[in-house]
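As you look at this complex, bear in mind that one protein chain is not there, while each of the others sits in place.
Then we have chain A:
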Amino acid sequence: MARAAVPRRLGTRLRWQVATLVERRAENEGASTLVLDVPDWPGHLAGQHVDVRLTAEDGYSAQRSYSLASAPDARHVEITVQRVGDGEVSAYLVDGLAVGDPMELRGPVGGWFVWSAGQADRVLLLGGGSGVVPLMAMIRARRAAADPTPFRLLHSVRSPADRYYLPELRRGDPGLTTEFLYTRTSPDGRSRPPGRIRQEDITGFAWPPETSPMCYVCGPTGFVETAADLLTGLGHDPDHIRTERFGPSGG
């Protein structure tokens, strides 16, 4: 990780912009995709995020980061938010914000956890829960660019009902392989008992370390720590492992 992926200076200030909700799509019971109209969106790279700012009537405001889910060239900016417990911002974004309502955001932010076409020979995506969001942006960017780089996505979720982007992942893409891991409840007929990610899950699915796949690991801190440790333990070069840790609590 000595060198930066996108060595550039943003130069100009990242301004807060008003975004308007144009559509909401439920991904599963706890997560929704927000389709936003952002008039001056400068474009972004798959894997980058935005900072969202919500302001209340009394002037109180709260900021959080959300990964961009949409491909860079999409017409609208999309984020996918998972409601976490009594979460101050996520609960409002998932349940409160209505179509036509404004919120503020600025971005895109982050130039390390990014993928652009032609960047690697093979790409391994490991996502835990909502950690699949920036990985989906990479899958969509690959599709939009008709890039042939082989992709493999391993997505860890609690149960089949907690999967994200299911219709789109079912349709699939040539050269993309998708596999799910279930931590609490498996669908019938699965031989793997439910549980958190283990070494066999990776060896059975990923390319061997000698082929140097570029690995992107994203999700709750506990998932990312475990998955990244498993990858280095298997012999993957730490320089080929990029991580994004979402949340305070382990997962």
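In this section, contacts are C-beta pairs under 8 Å (C-beta built on N, C-alpha and C of every residue); 3 or more make two chains touch, one makes a residue touch a chain; residues count from 1.
In this text, contacts and distances are computed from a predicted model.
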item: Protein that the absent chain corresponds to, by UniProt name, given "NAD(P) transhydrogenase subunit beta", "2-oxoisovalerate dehydrogenase subunit alpha", "Sulfite oxidase-like oxidoreductase" or "Penicillin-binding protein activator LpoB"; value: "Sulfite oxidase-like oxidoreductase"
item: Contact residue for the chain not shown (choose from A:65, A:159 or A:186); value: A:65
item: Touch criterion as defined above, residue of A:110, A:129 or A:213 at the omitted chain; value: A:110
item: In chain A, positions touching the absent partner; value: 1-2, 4-14, 16, 18, 51, 53-57, 59-65, 86, 88, 92, 96-98, 101-104, 109-113, 221, 224-225, 228-229, 231-232, 238-239, 241-243, 245, 247-249
